[in-house]
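All protein chains but one are shown in place.
Moving on to chain A:
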Amino acid sequence: MNVDDLYRVLRAGHIQAQGIVDTITDPMLVLDESLRIQNASRSFFTTFKVDRDEVIGRLVYELGDGQWDIPDLRLLLQQVLPRSTAVIDFQVEHDFPRIGRRTMLLSARTLSHPDNVGLSMLLTMVDVTEQVRRNVAKDILFGELRHRIKNLLGVVRSIARQTSTKDRSAEEYRQAFLGRFEALVAAQDLAFGEQHSGNLQALIERVLEPYAGDQHAIVVEPGPPLEPLDPRRIQLLSLVLHELATNAAKYGSLSVSGGKVIAGYAKHGDEELGLTWREINGPRVTPPAATGYGTRLIQSTVTYSLGGTVELNYAATGLEATISIPIPKPVIHS
């Protein structure tokens, strides 16, 4: 039963039975015209940690050493309510001596008795403190999410703009663009997935999966347990791994059958992460005459965006990449 139901029951001429008042799940007071408390619901006593004797017959403003003497409540009961039959969800923030600072939604109705000229008021108070706190947390989360989406769109646009069109057919451009795009998709799955969230090993496996060909072309060596990586680093590493893989498929060990990639990672001390990439059984390697965009993307992402170092060793037997990035201990922001 809510306050409106009770209002109807009482208006129909019923007495204010304690039983009915107690069916109200939210704390409720029944006040007379002079704002003296005639009755209170059981949940009023439990919520505000007060006894029956402290409440019934007292003026509402005197309750619990004046804890209900709230300017907003006075405004509601003395100014707003007499001019309207009902006030719904009037928000009040107040420090209550026994329960602390709370946000309450107050609803009130006036009730004229059919048998006499007297007036009663029904006043319910719903504690929405937790709900308000949750809403604030939700707003922050929503802001973060929006920030990530916009950032992601910025990255996608940049990839579209910077993926080269030079000496390429439209079909080739699309292939190159979509390859990078898929790396971002993989990063999203691993950054916010229900499983393997922030897991580097799972990211490496996921990004290299399209290049695995026969099952043995790619070996991901198991690494040490790591703290989950943040979404930003997951996304950047995903792009780097993709560029390594696509280069290997075009020029390196993954361009021939029997060629292999051995990828792995290790912790260097507390605040550094190492990634290794070794190509074997591929064609004989000579260092490229000019640096392609893919290689520049690898180098810039590691050194510029991740603040790390990258070494590309074009050994005759196959490319060896050694990447090292700092992983600072998380700073606790207030």
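For this structure, a couple of remarks:
The rule is simple: a residue touches a chain if its C-beta (ideal position, glycine included) is under 8 Å from a C-beta of that chain, and two chains touch if they have at least 3 such contacts; residues count from 1.
We take it that contacts and distances are computed from a predicted model.
Chosen from "Na(+)/H(+) antiporter subunit D", "Alpha-D-ribose 1-methylphosphonate 5-phosphate C-P lyase", "Response regulator" or "Carbohydrate ABC transporter permease", the protein name that UniProt gives for the omitted chain reads "Response regulator". Only one residue in the set A:Arg36, A:Arg52, A:Arg133 or A:His147 touches the chain that does not appear here, and it is A:His147.
Contact with the undisplayed chain is limited, among A:Ser112, A:Gln131 or A:Ser158, to A:Ser158.
With the whole complex as reference, residues 143, 146-147, 149-151, 153-155, 157-159, 161-162, 232, 236, 239, 297, 300-301, 304-305, 307, 328, 331 of chain A touch the missing chain.
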